[in-house]
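Here the complex is missing a single protein chain, while all its other protein chains stay put.
As written, the chain order gives the labels A and B, with residue 1 at the start of each chain.
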Amino acid sequence: MTNLPGLYNYWIVIVLMMTGFYVVIARGNLIKKIVGLNIFQTSVFILYISMGKIDGGTAPIIVADTGGAEVVYSNPLPHVLILTAIVVGIATTALGLALIVRIKEAYGTVEEDEIFAKDEQA
Amino acid sequence: MAVGILRLHNLLAVVMLSGIYSLISACLFVTLDAVDVAFTEASVGGGIATVLMLATLGLTTDREKTGKGNLRLVPLAVVTITGAALIYGTLDMPLFGDPTAPIQQHVAPRYIEESPRATGIPNIVTSVLASYRGYDTMGELTVIFTAGIGVVLIMAGRRRRED
Partner (left out) sequence: MVQRHFILRVTTKLLMPFILLFALYVQFHGDFGPGGGFQAGVIFGAGFVLYALIYGVEAAEKVAPPGVIRVIMTLGLLLFVGVGYFGLFLGGAFLDYNVLAHDPVHGQHLGITLVELGVGITVAATMITIFLSFAGRNRT
C-alpha cells in the first residue's frame, strides 16, 4: 500500500469519467448528454496520455544536439492514438448534435421524457 | 469544473464551461509532454466544439427543463459502484511516470530508436502517425469523412416543417 500516491492520475481520470457517466445517464436533456459524453471522452484521453508519461521525460521530438546527455522521451504511441481520437471525437460529436437538431425539429423538444411521452401518444 | 457542468441548467453556461474545461485539459496535456495532443485539444475543444455546440443551442433551446429533484439516486449509486470498482482495479496499475511500466517496454522504444533514422523526421509523433501507423490514420480519416457526410445528409434533408 506504499505506492498509493503514485496512482493519483488514475483516480483523477476515474472521478472525471464517473462525472461524465452520471451526466449521461441521469440527465434527460440531450445536449447535456453530449457534453457529458465529451467529459467522459476527455477523461479517457487523460488516462492514455498519463500512462505514456515518463518521469523526467520530455516531449517526443528528437533533440538534435543533446550535448552528450541521455534524453528521455515520453511514449509517443498514446499521443498518436489520442491525437486522432480527438478529431474523430469532434466529428462524431457533430454528428450527434446534428441528430439532436433533427430531433428538435421533429418533436419540438430535446428532453428525453417529453420525447417518450410524444412517442406514447403517437 | 465538471461538477459545475452537472449542476447548471442554463445550457449556454454549460457549453462555455465545457470550452474552458477543454482548454484546461490542453494545459494538462502540455505538462504531460504531449504537445501535439494539447495543440489538437485546444483548437478542437476550445474552437470548433464550442462553436458547434452554440450553433446547436441556437437551433434548439438554451434552457434545460428543471426536473423533479436534482439528484437522482439510482444513477448516482450506479456511478459510485462503478467508480469504486475502477479504483479498486487501479491498485494493480503501474505507477504514474514509471519508466518500467509495461506500456514503455513494448514497441515504444523501437519507435523512439528507429524512427528518426528511418524517416528523417525529428517529431516521432508525426512519423508514427503517418508511417508506422498509416493504416490507423487512414481508418480514422475515413471515420471523420463519414461523419462529415453523415452530418451533411442529416442536416441537408427536409427543411424545417411549418407548424
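Criterion: a residue touches a chain if its C-beta (ideal position, glycine included) is under 8 Å from a C-beta of that chain, and two chains touch if they have at least 3 such contacts.
These figures come from a predicted structure and were not determined experimentally.
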Problem - Visible contact partners (per top-of-document touch definition) of the missing chain - result: A, B
Exercise for the section: Please pick, from B:14, B:32, B:79 or B:125, the residue that touches the omitted chain in the full complex. Expected result: B:125
Completion exercise
Filtering A:16, A:49 or A:83 for touch with the omitted chain leaves A:83
Problem - Residues belonging to chain A that touch the chain removed from view - result: 59, 61, 83-84, 86-87, 90-91, 94, 97-98, 101
Practice task
Write the list of chain B residues that the hidden chain touches.
Solution key: 35-36, 38-40, 43-44, 47-48, 51-52, 55-56, 58-59, 117-123, 125-127, 129-131, 134-135, 137-138, 141-142, 144-145, 147-148, 151-152, 155-156, 159-160
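The rule we apply is simple: only the chains that are shown with their structure count from here on.
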Handout entry: Whole-Å gap between the CA centroids of chain A and chain B
Key = 3
Handout entry: Footprint of chain B on chain A - complex, ascending
Key = 3, 6-11, 14-23, 25-29, 31-32, 34-36, 38-39, 42, 45-46, 49-55, 57-62, 64, 72-95, 97-102, 104-105, 110-111, 114
Problem - Sites on chain B touched by chain A in the complex - result: 2-3, 5-6, 11, 14-15, 18, 21-22, 25, 28-29, 32-37, 40-41, 44-45, 48-49, 52-53, 55-57, 59-61, 64-65, 67, 72, 75-76, 78-80, 82-83, 86-87, 90-91, 93-99, 101, 103-104, 107-108, 111-112, 116, 122-125, 128-129, 133, 136-137, 140, 143-144, 147-148, 150-151, 154-155, 157, 160-161
